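Shown here: the complex without one of its protein chains, the others still in place.
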């Protein structure tokens, strides 16, 4: 397992004082990790819109003070660092406010949905080069992707020819997605589901896409049409070094959460997450021989989320910037949006990063 | 296992008298099947260019007469039926000559490479409606595809959303392919490797493609550039009923022969041939836990080839036309060529069947 | 696939004239193979007790003459060879009658149930050294076992330490077994289900068992108690060269037909048939990720049955004795019965072959 070095200073340094904005599905996971697993940080305040979320943070996690207004929290609290896990459209303004307040910022992906806002966000981040800014590309911390990356980097599969990334949610998540997407802008299937795959393709190949052909459908969920969403999206990317890639986003896997990455090389292939095994149990019954599947990205990436945040905390403690920059986030967003634009306009879209 | 009914008349009817053109890798397989496995047929003559192939047919299989000129064979032999397993460019002229000679014809896929020739071939076939014509889409006879098709037809995975077909040869086949493609026109990566996948996508969905985006590369085999071939081809298809499909053809799989088909439905998925298991052995050694892979389509589809030819022989005996028509062959060819055209012209190609 | 050489003489020699006794589940499979797949043999007569079985052989397979009395068939027919697929208790008397009539004999496993009868059978066989006698250890012809054996023989897993053989029928077969075992003596769970595993353990290791500890239970099928049968049997064997082995026989697998062999070596392991995959389809649905299972040994070993009989026919044609001798059959029977004796007497049983 990767060692993020958190323990080196765990007992010697004063913990970083941190606050969090957002206590939903992912926010509450980060909050719990900060309290129970991450070394070198104290979670001293939390901001959310729901009373019961704030109550939970106070009672279960022992968070001292809670807020409904994030600016008030930033203004009043004596903190070094903030975790932004609010809905995507708020990421730019919250990041800008926090950076201007002198804080280190961990902001969940994607950076935002509007390019002008994201450009402004990037500008402000770059104006504060001593503050740490890190965005949530947690898959780079997952041990399986890291193992695969190492094989690729060591030449274990030759040159990359093709990549395929699946980000497909289980049917069991449809109801909560529909509710979420009715209230907010998801950014579309590619931005919402495949932005991690885009980042991985850039990370593995070192190449940039130059052209996209996207197609979407609602065959499996016609009701999404009404709220302007697509159940499935498929995009084929041409990369500037000759690699070809396919992205598939979806919301209707019957078996579970299919986050699969294929890396086809000239001398071998890798598949990460070919089946979303829930655990180490194999069941032999009237259906045949079955491996049960996991249902949520939280189960799948729990360790990656922890390692990612520990790495950020260490970066803050040491004053080092992360490898993944705000520009990586902007590029991934542009690529995902180009796929969506191709699907929307029914033509090839050229990508200039 | 499917039962093609060959035995119903095996002992009661006079066997069909057949000849074969072509005794290469696939031709010799068909010839052996005709002698050893297929009921109701006698292989009485064979035509090939190589002396040793003809010698083999005579000595090993007991074929009485052999020829180097296919027209001479058709003219002289008292036969009902001919199997055409010569290089693809010869398929149209041979089929036309045989149909006009009153024979039933089994012709390997693809029908040809030149559309004018294939159109003429189709015209002649249709002028002889009492003679049986069948082309070699043997995957429709493979028990795994049939099992998958049955699940789909019974609604077992809901409505099809997406399909993905891989036809990727092992590295071990590169040398013989290069020799073959230097001497003859393979038709390009999509025609040579994915035409079966095209047929399967049409068979499973009942839909037709309307647009293709193809990309090719020679990252893994730059030497193919010189002979105008591509090592890898990837194409994304838009179908007229909303299904999206991806085709991948390649010649550089390190592990073996990857013929994989994914059928993603609104309520379940199927993968046929996810791994090309050689047999039922699992090896636990210093590499980890391994399933050895098969290397050739012959190993993979041996039973399908037998069942396909048995079905053709039965059709001849009963005077029934097969389900797969010459038009299916023409459509598959057009679709595969559209993918190639897209890759060659670097633009989207509309498909009108 | 192994090549048994049947085609070498297929067209040159006069076919062997053969008859079969028994047209049940396995007998009808052999009969069909003899007519449709095996080269160099004509099935000219069949004997069975049921009218409809004889009618089927005549109508479907074109068998000319049928009998209800096997002695009458042997006396009247002009045949070289006989296939004995009758219930086990009849194997010795039928083999003796046929050998004394000058026939080559293929006899299904096990040789018999009564040691005195089997000893007499072996004596008669040895008195006719020019006639071919072969017993039905078809697993030695299965491509997966052969592949595993080759790895072992080439030193691919070092020295064998341990072997584990499972022969477990599906629940779906319980009803027909209960009917069968009510009418006839199955020989007990170890003789009925594990005699093939015994043969494989001897074949792979070249060692002989010297001690057995057997245990049986009817936890899953208490109704078998009444007919003196056991649903499950487990035996641990000590081999004379230090290898240890476990045999498991059963009749209550929910998923299918589990015929699994593990070979644990000092430098690697092999498992043959770890999962009884029905075909090459993987299903992703609400249960998770599933490989459907096959239900019958006939599906599992169809090719092995064919290759075994082809090999026998070739042996007859060439006058060569098979590698597996009647003594191998006797030893396997003694070992399986020793496991049963241990379970019946609740003590260790020494084995002297």
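We just call them A, B and C in the order they show up, numbering each chain from 1.
The rule we apply is simple: contacts are C-beta pairs under 8 Å (C-beta built on N, C-alpha and C of every residue); 3 or more make two chains touch, one makes a residue touch a chain.
This one's a predicted model, so the numbers in the text were calculated from it and none came from an experiment.
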Shown chains touched by the chain that is not drawn here: A, B, C
Which one touches the absent chain: A:119, A:210 or A:283? A:283
Looking beyond the chains shown, say which of A:151, A:210 or A:353 touches the absent one. A:151
Please pick, from A:36, A:50 or A:127, the residue that touches the omitted chain in the full complex. A:36
Interface with the unshown chain - residue positions in subunit C: 157-162, 171, 213, 215, 217, 219-221, 231-232, 234-236, 238, 242-244, 246, 248, 250, 252-255, 264-269, 274, 347-348
Missing-partner contacts on subunit B, residue numbers: 253-256, 258, 275-278, 283-293
Listed in rising order, the subunit A residues that touch the chain left out are 1, 6-8, 10-12, 32, 35-37, 39, 60-62, 143-144, 147-148, 151, 156-157, 267-274, 277-286, 292, 299, 302
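FYI, only the chains that are shown with their structure count from here on.
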Building nodes from the protein chains and edges from chain pairs that touch, which of line, ring, star, complete or other describes the result? complete
Would you mind checking which chain's C-alpha centre is most distant from the centre of subunit B? A
Distance-wise, how many Å sit between the C-alpha centres of subunit A and subunit C, to the nearest whole number? 57
What is the distance, in whole Å, between the centres of subunit A and subunit B, each centre taken as the mean of its C-alpha atoms? 43
Residues of subunit C touching at least two other chains: 277-278, 283-286, 292
